[in-house]
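The complex is shown incomplete by one protein chain, all other protein chains being positioned as in the whole.
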Amino acid sequence: MILTLLTDYGHADEFVGVCHAVARGILPPDVPVVDISHGVPRHDVRHGALTLRNALAYAPVGVHVAVVDPQVGTERRAVAVRCGDGRVLVGPDNGLLSLAWDRLGGAAEAIDVSRSRHRLEPVSATFHGRDLFVPVAAHLAAGAEFRDAGEPLAIEELQVLSLPEPRLEDGAALAHALLVDGYGNVSLDLGHEQMMALGLTIGTRAEVTCGNCAAAATVVQTFADVPAGEMLVYEDAWGAVAVAVNRGDAAAALGVTRDAEVRLAPAG
Amino acid sequence: MILTLLTDYGHADEFVGVCHAVARGILPPDVPVVDISHGVPRHDVRHGALTLRNALAYAPVGVHVAVVDPQVGTERRAVAVRCGDGRVLVGPDNGLLSLAWDRLGGAAEAIDVSRSRHRLEPVSATFHGRDLFVPVAAHLAAGAEFRDAGEPLAIEELQVLSLPEPRLEDGAALAHALLVDGYGNVSLDLGHEQMMALGLTIGTRAEVTCGNCAAAATVVQTFADVPAGEMLVYEDAWGAVAVAVNRGDAAAALGVTRDAEVRLAPAG
Partner (left out) sequence: MILTLLTDYGHADEFVGVCHAVARGILPPDVPVVDISHGVPRHDVRHGALTLRNALAYAPVGVHVAVVDPQVGTERRAVAVRCGDGRVLVGPDNGLLSLAWDRLGGAAEAIDVSRSRHRLEPVSATFHGRDLFVPVAAHLAAGAEFRDAGEPLAIEELQVLSLPEPRLEDGAALAHALLVDGYGNVSLDLGHEQMMALGLTIGTRAEVTCGNCAAAATVVQTFADVPAGEMLVYEDAWGAVAVAVNRGDAAAALGVTRDAEVRLAPAG
């Protein structure tokens, strides 16, 4: 068993530390707590959802808290979702968890934990990580019964995120900047098959366009396959086609913002 | 048992990691080490003291290290303080621990650990977290006798912090910006009762003034109760009255600096 945390709380303040402190007051000492990331851009539910989906595939089965929660303190539901593969996800019902359960065997069962017996009273209006999500998750990780932690909730009631859809047309891919990491590497909503369909095999040249910015890139396996400062197209560590600049910042070079349309085509 | 750490070391360097390494060389594997925060602004003893006080209320009883220590290497004392509720605080004797023990049942017993048998020799002049505070705390968390870790010290000898005092006058509160978090949310030295005394109940409008900046705000429960970009007055997660801008930065909007006087009054 493991408890994992993903939030947009950052590391400047004590929010993450207090969540750990609360968890440790509930968990047996042999249940580890792992920070997946607290660097999700503030209030960016989609970024958090993609990060959670990507990361949990590499985590042991456990209870996984995610908090990116611009509607904290309002009537939005707080939920726990049991996935087909046995994991339990805990967080606000704003779509944040939905990409993860899609990837992890689907949502098998859900409960509304907004008034869970495991919450810390009084629940503040602004810090549900501390008062609601972490205590509920820690009790579940410590062995509490899933159905006992909240009220039954129909799976169909859960909020889900929708992602933009990439298109292939005229020999080019019209894709989107799904994620930009801290280095400025840009993950697109394209996979290996679409690259093959465009003829963008290792060693070929590609043209990358975003708004008024266009750049030439080489399709390679890894950063060091091009000189420093040059742009590359590669399959990133999560299996997505991505654009980067070796030792540089592709998002800045291309003026890419979140969900921006990025056109990718063979050069010439 | 738990060991917690709070410092102004930040995450750019290895200082925090080395403290963990030292602790793990002393602690049994089943004593968790929790980072409360390492983002305290450098040398800001008051910020550290308030953060420690707020956070420890949510932590299980344990040994709690705090290091914000501009006088490291000089004659300032290093101390361990046993609180009325059983916790042990370890850190420099510069007031950093004093707000926490006030909140946690008072200082019941103190020792001077400057020359503790548990320190790492040779003690450097600049990194007492590694050489003194963490080893002493880890030995205490591992079961070492409190009085055996240093020399007896009278409680009255301990340094304490004093906080500014808010005033109510002419139907307004003259309060102070005690803490500004990483989002620019400003915590004041006012509580629920003072808000009630001013007639600032949920839904009313307030005028917030700091120096030459004045702004109108709504008294609400949570951020999402006002539109993005608008100012709110609310009770924060620690029970203090606070000023924020939904999805914005109130400290910047009001030009608030640490301990600045902030005037809060009903609008109109």
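Brief remarks on what is shown
Lettered A and B in written order, each chain numbered from 1.
Here is the rule we go by: contacts are C-beta pairs under 8 Å (C-beta built on N, C-alpha and C of every residue); 3 or more make two chains touch, one makes a residue touch a chain.
Bear in mind the structure is a predicted one, so any value in this text is a computation, not a measurement.
Considering the full assembly, B:Gly25 is the residue among B:Gly25, B:Gly86, B:Gly106 or B:Gly143 that touches the omitted chain.
Within the whole complex, the absent chain has one touching residue among A:Val34, A:Ala142, A:Ala215 or A:Ala260, and that is A:Val34.
Looking at subunit B, the residues touching the absent chain are 10-14, 16-18, 20-22, 24-25, 29-30, 33, 42-43, 70-74, 124-127, 130-131. Residues of subunit A in contact with the chain left out of this view: 2, 4, 6, 11, 30-32, 34-39, 51, 54-56, 58-60, 181-183, 221-225, 234-237, 247.
Just so we're on the same page, only the chains that are shown with their structure count from here on.
Chain geometry summary: the mean Cα position of subunit A and that of subunit B are 31 Å apart.
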